[in-house]
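Below you'll find the structure I mean.
Missing here is one protein chain; the remaining ones are kept as they sit in the complex.
On to chain A.
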Amino acid sequence: MKSYPISIKPFGERAVLVEWPSEVKESILADILDFMEAFKALKIPGWEMSVAYNSLTMVYNNDHLDFEETQKMILDCHAGQAKSPSNRVQHLWTIPVCYDQEFGIDIQEVSKTLNLSVEELIQQHTSHQYVVYGIGFLPGFMYLGGLPQSLEIPRRSEPRLQVAKGSVGLAGKQTGIYPQESPGGWNIIGNCPVPLFNPGLKEPCFVKVGDKIQFNKISKAEYDLHKIEAEVGIYKPAKVVLHA
């Protein structure tokens, strides 16, 4: 596995920011995830880590941290991680989406702008695998990479005050799902009936950074069924194990 140069910056009294080269790349993400695994194996209590694309924010919840000491610990850990093979398990999740006009309120407009038929648009959106480069912004919101160029479309000029929970959208180089109702400026092309964040579960978010997502077109009837199944807790999206 390729190892990249990293830089470490202080981030207030209790956190450091570790940065990899500023690119959206699967091999960089893999190096970050390998580092996290190696760091977790040190079993130092109090650390909380979150990934976003090429960076890792490391927060120390126990006490104030000594930057020099922490920096050395991180560099040593990163230098040593290549020696132990990774045991990371990653999944490919199939996420159902209903692209009917009822949910995909912008799908007609998007298909016109992109010069694709609605069918072609759905076909392209569902035929790619998207890498989860981070989870943040809102609980359960995934930053997905790997959108084909043909589906790149600017944000709406005016954001909506309310976008429905589960809305699947396109904006710039990104596609994603709104995990809750929120304001937003993405172009909405469908809706996913499966909640991406459920605080009642031991693992409130089933997807992990490094996993992959593939969307699957479903009918309105399947949507209604999955929605009820998800609410009573018997529906789980299909997954396949990918090797790290």
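We take it that a contact is a pair of C-beta atoms (placed from the backbone, for glycine too) under 8 Å apart; a residue touches a chain by one contact, two chains touch by 3 or more; residues count from 1.
As a working rule, contacts and distances are computed from a predicted model.
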- line: Of the listed "Dihydroxyacetone kinase subunit DhaL", "Ribose transport system substrate-binding protein", "Allophanate hydrolase subunit 2 family protein" or "Sodium:solute symporter", the name UniProt assigns to the chain that isn't shown is "Allophanate hydrolase subunit 2 family protein"
Residue in contact with the excluded chain [from A:48, A:120 or A:231]: A:48
Message: Contact with the hidden chain only, please: which chain A residues?
response: 9-15, 17, 19, 22, 24, 48-57, 59, 61, 134-141, 143, 179-180, 197, 199, 204-205, 209
